[in-house]
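All protein chains but one are shown in place.
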Amino acid sequence: MFTESTLVFIALSAIFAYSFYAVLVAGQLSLGQAGFASLAAFTGAALAPSPNDVGDLPALLIAIFIGMTVGALAAVILGLPTMRLRGVFLAIATLAFAEAVRILIINMDWTGGAQGMSVPKILEPWMAWVLLALVAYWFWRQGPSRYGRALEAIREDELAARAMGIDVGTHRLSAFIAAGAIAGLYGVLWAFYVRLIAPEDFGFAQAIDGLVTAVVGGSTAFVGPLLGSVFLTMVPEVQRAIGIEAGWIRPFLASLLLLLVILFLPGGLASLLPRRVARLVSGSDSEQAELESRLAQRVHPTEGQTVVNLQGLGKDYGGVHANRDIDLHITGGEVIGLIGPNGAGKTTLVNMISGLTRSTSGTAEVLGLDPGKVAVHKVAAAGVSRTFQHSKLFARLSALENVMVGGHLVSKPTFLRRLFWLPSARRDERRLAVHAASCLERVGLGDKAGNRASALSYGDQRRLEIARALASDPSLLILDEPAAGMNHVEADALSDLIGSLSTDGLTILLIEHNVGMVMKTCSRIVVLNFGEVIATGTPEEIANNPAVVEAYLGSAESEEAS
Amino acid sequence: MQQLLNGLFTGSIYALFAIGFTLVFGVLDRLNLAHPAVFAVSAFVGIELVEVAGLSIWYTLPIVFVVGGLLGIIIERVAFRPLKNRPDAHFAGLISSIALAGMFIALLQWRYGPNTRRFPADSFPSTTFTVFGAQVTLLQVAILVISVALMVALTLLVAKSRLGRGMRAIAENPTAARVLGINVDRVTMTTFAISSALGAVAGALFAMNVNSAQLGMGTAIELKGLAVIIVGGMGSLPGALVGGLLLGLAEVFAVANIGSSWRDMVAFGLLFLILLVRPQGLFGARKVREV
Partner (left out) sequence: MRTNLFKLTAAAGVLALALTACGSDDGGDDTDGALAGEGSGDDCVIDGEVAIGAALSLTGAAASYGESQKNGLELAAEQLNEKEGVTYALTVEDDQTDPRQAISVFEGFAGDGTSLIIGPTLSNTAFQAQPIAQEEGVPVLAISNTAAGITEQGDYIFRNSLTEAQVIPQTVAKSIETYGLENVVVMYSNDDAFTESGYEVMASSLEESDVTVADTLTFSKADTDFRALLTEAKNLNPDAIFVSGLIEAAIPLVTQARELGIDVPIIGGNGFNNPQLMADAGEAAEGVVVGAAWNSASDNAENTAFLADYEEKFGGQPDQFAAQAFAALHIVDHAVREDCSADRDAIKAGLGNITDLPTVLGSISINADRDAEHDAVVQVVKDGAFTVLP
């Protein structure tokens, strides 16, 4: 059963599956890898020197270098125009690219067209497995690094990732390029093993095969592609060995098996292995102290300094005025409450401030830049951090990991250093984990750090969002209905937390329906109705403002009762 | 002129095939890659009905429609419903539908063997017309008429009927639809059934058009179908119609003027062009509310 070719093909299809894994980790369904492999295979085979001249291994290495470069370049060419595409659109566009490459190669002379190009067989099993080990090593080191976490965050919730300061575009493109290079490696290795390469070796069926291998193996653990490859490569071998008749029944059983794996193993085969979870570390006192001084400290705006300045800001959705003519000035250290009935435009306003939505009129200045003119992650980098009205946690990551992603901006990149096992990377990871743990402690979730975010209760999830938002050491913290689902005790605790954050120098903008809490916590309140500001002032002023009472608060009697 | 008509007829079949894809994607946000397998199955079943049961080709169409509908229900129940609430439902559904397609094709090989099958001789009316100097068979006209009629019927269904309203509600917001009392599971099942039924008729018509059914016929048209729905706009029914016709015409144009070996590139050229210039497609208008 384990003939030479079985071993080689397990390794090769694992490498190909890794090229899918590279983008699946970031949640992108790209199917163009077959095209990258094809281009790399033909170019590498054509341009590499003959093994008779330079020896087997050098020729292969040169071909690999050429192939990986071609693959990476092809990935850039495909990646840039498809940058805006998501989900199924991306899948179809990339699949079409792979097909287009196939047709291109068929029509060219130098590739031999449909009759293919002959290539000397150089590859031996040990070479394939060494290269596979290198690829697997790459992803093993990537997972628990800042870069790996950022990719997973993008997969779980792209918008939240942006809001945490992650440059999604660059990350997606880099994942694409990795996929291209690895697919290129696969293409070259394939070429130098099978003796003849033809465009049909990299067609639609193979493209799907690679995806299937990656998904069956599982995209949440770095061993996924290897497991998927072993499983799928062995299916026909096993069928032959146990004597299943050659013919229609084999593909039928193979498809059935695939269906069963997908239906009953949601995370693929890798889900059978326990997932590594970032370990909670409780820092020693000295580490905590070191933390305070070493962690990139942001300089917060002082009292009186402008944090947010909006003038005449408006958002018009083709006739529907979500916000109209908003003037708002927030200075350092203030705790501003934003209240109003549902549909008043509170979230839209906050979206404009944090850069998620572009305004259609007026001007805005937040921490020195115009949020409508820069990318969301740059707004985050300036010091804005927020929570969302509907929790946008990174569901499959643990609570600690969620907060570590929140700390993206204040931590150092660790991936490259992890590749070389540099101890400084381990220290930086640990620092980040300690910092994240302390954020969790602050919101009272210290004991739940290892839990999956999606497994937490609703209230805990809301608190996790806050912890995550705190991790970037923001200057402006925007909280969108953080007390939703909290009882009195929890809401009070939250109120105290907000107070202590304000004392630390944070400026806080709070949207809330829990009016009592708002009155207690905020230094100033802004009331919105129908997209406009109808009142601003201290809590006492607002409570007695007739327009506000009528629009939102209700009469004085009912207010006391609540 | 002949080329124009060639393009129109081919295009109408692309369109009918694509409509099934786009219906499921538009309403349920799922890409059903078992659709091409239904296309192939119905072609073989249609041929068997004519051969064995001696039916006229026109009577096979309603039966094939029903068979397609049943297959659609199977696909929904087996490949998509169990995956409903998973975070990676998109990818998983893609793979499970691919697996189911593999099973369908293997079963086809079991029943019909690997060879191409054809309708018995004399299945088709041999009437030909001459339209502005071009040869057109009655069969081709019938195919065009049936395709367009089905597409119009579907558009009316979606726009005016209660089922259609349910579909549109689910397309907007499945949770809200459920809360409002729409039986989401039933509508989902029906959507799949209709989509597959249309794909099945497309398969039977295609087999009639070229008088052959092969195991691989679904894969051959699959990519073109995907290109059509992107060009026309994902989830847009008129888009699928226009996209299909456009592709058919563009292909014959390419053959006539550029060179036949690049004909298949036309689909992809159009696809990339649309993605760069107008990613929502000619008729698409999907806006995603993010926060």
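Odds and ends about this structure:
Think of it as A and B in the order they're written, each chain with its own count starting at 1.
Throughout what follows, contacts are C-beta pairs under 8 Å (C-beta built on N, C-alpha and C of every residue); 3 or more make two chains touch, one makes a residue touch a chain.
These numbers come from a predicted model, not from an experiment.
Of the listed positions A:Ala46, A:Ile77 or A:Leu196, the one in contact with the omitted chain in the full complex is A:Leu196. Contacts to the hidden chain, counted on subunit A, fall at residues 1-7, 9-10, 103, 106-107, 113-116, 118, 121, 125-126, 129, 133, 136, 140, 194-196, 198-201, 223, 226, 233, 236-237, 240, 246-248, 250-251, 273-274, 276.
Looking at subunit B, the residues touching the absent chain are 2-3, 6-7, 9-10, 106, 109, 113-116, 118, 121, 128, 135, 137, 209-212, 214-217, 219-220, 251-252, 255-256, 259-261, 263-264.
By definition in this document, only the chains that are shown with their structure count from here on.
The centroid of the Cα atoms in subunit A and the matching centroid in subunit B are 34 Å apart. Against subunit A, the residues of subunit B that register as touching in their complex are 25, 29, 31, 78-79, 82-83, 86-88, 90-92, 94-96, 98-103, 105-107, 109-110, 219, 222-223, 226-227, 230, 234, 261-262, 264-265, 267-268, 271-272, 275-276, 279, 290-291.
Against subunit B, in their complex, subunit A makes its touches with residues 24, 29, 81-82, 84-85, 87-89, 91-93, 95-97, 99-100, 103-104, 106-107, 156, 159, 204-205, 208, 211-212, 215-216, 219, 247-249, 251-252, 254-256, 258-259, 262-263, 266, 347, 351, 356-357, 388-390, 392, 395-396.
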